[in-house]
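Left out: one protein chain. Kept in place: all the others.
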Amino acid sequence: MNTAGKVRIAVIGSGKMASLHARNIALTPGACLAAVAGGSGASGLASAYGTACLEVDDAFSHPGVDAVVIASPNRFHADHIVQAANGGKAVLVEKPVDLHLGRVDECIAAVGAASDRVVVAFNRRFDPSFAAVRERILGGEIGAVEQLLIISRDPAPPPLEYVPGSGGLFRDMMIHDLDMARFLVPGIVSVQATTQETDPQLAALGDASGAVVTLATCSGALITILNSRSNASGYDQRLEAAGPRGTLSVKNATETLVLGSGRGGTNTGGAFTPWYGDRYATAYGREIEHLVAVARGEAIPIASLHDGRAALALAVAAARSAAMGQRVSVGPAAAQETTPMQVPLPG
Amino acid sequence: MNTAGKVRIAVIGSGKMASLHARNIALTPGACLAAVAGGSGASGLASAYGTACLEVDDAFSHPGVDAVVIASPNRFHADHIVQAANGGKAVLVEKPVDLHLGRVDECIAAVGAASDRVVVAFNRRFDPSFAAVRERILGGEIGAVEQLLIISRDPAPPPLEYVPGSGGLFRDMMIHDLDMARFLVPGIVSVQATTQETDPQLAALGDASGAVVTLATCSGALITILNSRSNASGYDQRLEAAGPRGTLSVKNATETLVLGSGRGGTNTGGAFTPWYGDRYATAYGREIEHLVAVARGEAIPIASLHDGRAALALAVAAARSAAMGQRVSVGPAAAQETTPMQVPLPG
Amino acid sequence: MNTAGKVRIAVIGSGKMASLHARNIALTPGACLAAVAGGSGASGLASAYGTACLEVDDAFSHPGVDAVVIASPNRFHADHIVQAANGGKAVLVEKPVDLHLGRVDECIAAVGAASDRVVVAFNRRFDPSFAAVRERILGGEIGAVEQLLIISRDPAPPPLEYVPGSGGLFRDMMIHDLDMARFLVPGIVSVQATTQETDPQLAALGDASGAVVTLATCSGALITILNSRSNASGYDQRLEAAGPRGTLSVKNATETLVLGSGRGGTNTGGAFTPWYGDRYATAYGREIEHLVAVARGEAIPIASLHDGRAALALAVAAARSAAMGQRVSVGPAAAQETTPMQVPLPG
Partner (left out) sequence: MNTAGKVRIAVIGSGKMASLHARNIALTPGACLAAVAGGSGASGLASAYGTACLEVDDAFSHPGVDAVVIASPNRFHADHIVQAANGGKAVLVEKPVDLHLGRVDECIAAVGAASDRVVVAFNRRFDPSFAAVRERILGGEIGAVEQLLIISRDPAPPPLEYVPGSGGLFRDMMIHDLDMARFLVPGIVSVQATTQETDPQLAALGDASGAVVTLATCSGALITILNSRSNASGYDQRLEAAGPRGTLSVKNATETLVLGSGRGGTNTGGAFTPWYGDRYATAYGREIEHLVAVARGEAIPIASLHDGRAALALAVAAARSAAMGQRVSVGPAAAQETTPMQVPLPG
């Protein structure tokens, strides 16, 4: 920490998420943006905030850096985590840790005990509404969850050039919802998945445009996840947890509090909050606050490398189930990545 | 009652409300439609239900009639009430009892002790939602009401030929809301009213197109009523009662439970329930059930002649306040109808 | 039809649903309750409505009966349909036609061309909100449905003595939702199901307490059905259909329009409409109106025997999928009832 007691954070990467994190670091009282490193936009981003531009490797060993936010391309995440952790930095890494379970395991092994300073940026865990549902479930308000429904739909598919290296719908998109399932309900033992290929451009690239997954837990709870790459009414992010004493649900955010009524009915006058940057704006800010607390040794990761691995294992199992048309058990064996994947992984 | 133990009800009148009441009588297990009397459509209405068509005067003394529903033109209400009550019939009379306080007082005097078998059809008192608010207020849920807001807007003005004999906005339309104010909050002591004349056709007939009235009670509660003869989003019937422990509100009904979402937002896909026949369908059925109970001596009127008089007195006071631009006290003196009225009353 | 032009309807059965239908027949202008037949309560139900009590067999051939409502025990439905249809009566039969596909096929064969006068009482098809969604989908408002979600949860399990003869969750409860899936989206080709056994009493009887089913269509649409036998917040009956241009959803009904607000938030002040008799009150009335129209030759069945068979075939396939842990194709072959069923069927 610097003389003002602020945690000095370097951002690795200079794309969209890197810029978003840089801004939140600047807005977080306990943090300061110490450097930007990596990517063609690094020097521009650094100068916009009046901070240093470093080489990537230097950032992980720089004495003026207490923590790093890894927002580099996915294929570098695992290496960067190891370098940063070994350099003694606290880490916030964008999901996924890696698209291959084997590399995730290697990363975890290489990081070792330092993993208690590595946070995986599953943004939904940091959202006040989703977090409140978890707290109220843990508080016993509805009893043990018997049915959980997670609806997660993007307003539009990603750019087509993004798809081939994305890992496919399960590892790229549903991984958030699989993690949320684990965040709210323990003991998942099986996965059953069905995909749809209604978007011809995604289908041409071997990816699904939607999927439904049913997870069962050892206690008999059923979890259902609905994903779609395209939703006319906007970014659809809801869940409902039902237990013997009640239901807790998270509804969609709207852009304003305005309603319009007329002969055609009453209308919210706009789609749901249009995209993740808006919907999870608060969550992104809380990620940085959490990184500050982890760097100071005041908190352990809300989402750890092991959570990152477990969500990926569920995504891999879901892809297998969809391909085979069978329920797939999950556990140590299921976590091995032995079946052909829906989308070819990048080198 | 007839041999099957049903209360035999005659409908006086053959217009829109008479038809509606005839249908509900046919649908009420404890009631049967004994006769229809009065108006050019009486024989048609009677034959549609396979029942007798009587002369109006005969209905009030007929031994086969236990109760009457008075849905004749307003100017006959007071006389019909007296005739029916003196004939030993239980009575449900459409509002108003009369448009003149003097004739209402004469009616009450002539009915005497039989008034405990005369129900004034203030339909909102019979609505399950409004009734539930009253019960919950009386149950102490929110404490003593401090502020009550009543919003009552019609989708469109009445036919222009109806206006001259209607008594004007306060006596014709707001009387329902003034009665609801009394139903929920006791001790009204003053009235302050402002009208608007934004509808030129109504203005040409001397009537307002909207009004805001503020009533104060002896305990310091404030009641606000918003009326409009025209509302683009449909029949708007809401209220909110706020007390020291909470707020109870009644929202608008919608035609279906369907919501439509798209790029333009989320929409109820239709205006509020379009008109009183739909919005208060349950209430009209409950009016007949209540009449049956009153006829059997199992209930006293939910809305009495005295309630009808009190609401009219408030309407008269509101019209005075609007004309004078002053707060008007209500009480025995205020109840006298001494000032020129906004709309000339029919002979 | 009788001299007043009313369709004369006999109710077969005298249980809960028979009583409900008798009441609605009495309330339907174009219908009259001609007789009640069958069950220990038949004479009581008949006398309550001042109508005749017949022997069951006589009802199907009685010249004073134009139509029958079959609300006898499930195991008699198929026989009663055949008798009634062969007797020239229009028919409204409670679901299921039968719990065995083979008997349903025999019934359809025996009824022959008269099947265009046999209505299966899938009540949700008659609900104004669900029907409006279908109309709006057919009108092209949201484009071809890509994802459909149906949530259907009972407030509490059925009486335990009802379970052994019920056919199990899929054939007894989910059959409504499987029919709704077919009502809204064409071309279902596969079923994938998972059950849960969180209710030990139901589990002891071999029945599930909940299930999630995913149906895929030939066009790539995915349909998800969530069922639970027990829901703390009441009778939960919702759906959402999403297409490329928007989403249409049906929300739950509430008992009143009242909201209560206080330090604990804003509350609807009561669970969802508590049970099917209330939630589908309008639908049951419309079933009788539809039967009247079919009896008069003015309409063809909204839900036919073939629809009853198709929903049962999906239920059978879902039970198989749940037992096998595999996706099951549906089609002529899948409709054969060749696998052991979750709940032993009655004789």
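Assorted remarks:
Note that the chains take the letters A, B and C in the order they are written out, and that residue 1 is the start of every chain.
Simple rule for what comes next: contacts are C-beta pairs under 8 Å (C-beta built on N, C-alpha and C of every residue); 3 or more make two chains touch, one makes a residue touch a chain.
Bear in mind the structure is a predicted one, so any value in this text is a computation, not a measurement.
Touch, as defined at the top, links the missing chain to these shown chains in the whole complex: A, B, C. For the chain left out of this panel, the touching residue among B:S228, B:T254 or B:T268 is B:S228.
Summary of contacts with the chain left out: across A:A109, A:A204 or A:V258, the touching residue is A:V258. Among B:S61, B:N86, B:T214 or B:T256, only B:T214 touches the chain that is left out of the view. The chain that is not drawn here is touched, among residues B:Q192, B:Q237 or B:T268, by B:Q192.
Not every partner is drawn; the one left out touches subunit C at residues 232-234, 254, 261-272. With the whole complex as reference, residues 142, 146-147, 149, 151, 153, 190, 192, 194, 196-198, 210-212, 214, 216, 219-222, 224, 226, 228, 230-233, 242-247, 325-327 of subunit B touch the missing chain. By the touch rule set out above, subunit A reaches the unshown chain at residues 4, 27, 50, 128-129, 132-133, 136, 141-142, 245-253, 255-263, 269.
By definition in this document, only the chains that are shown with their structure count from here on.
Of all chains, the one whose CA centroid is most distant from that of subunit A is B. Chains A-C form the pair joined by the most contacting C-beta pairs. Between subunit B and subunit C, the centres computed from C-alpha atoms are 40 Å apart.
Once the centre of each chain is set as its mean CA position, subunit A and subunit B turn out to be 58 Å apart.
For subunit B, residues touching at least two other chains, in rising order: 261-263, 269.
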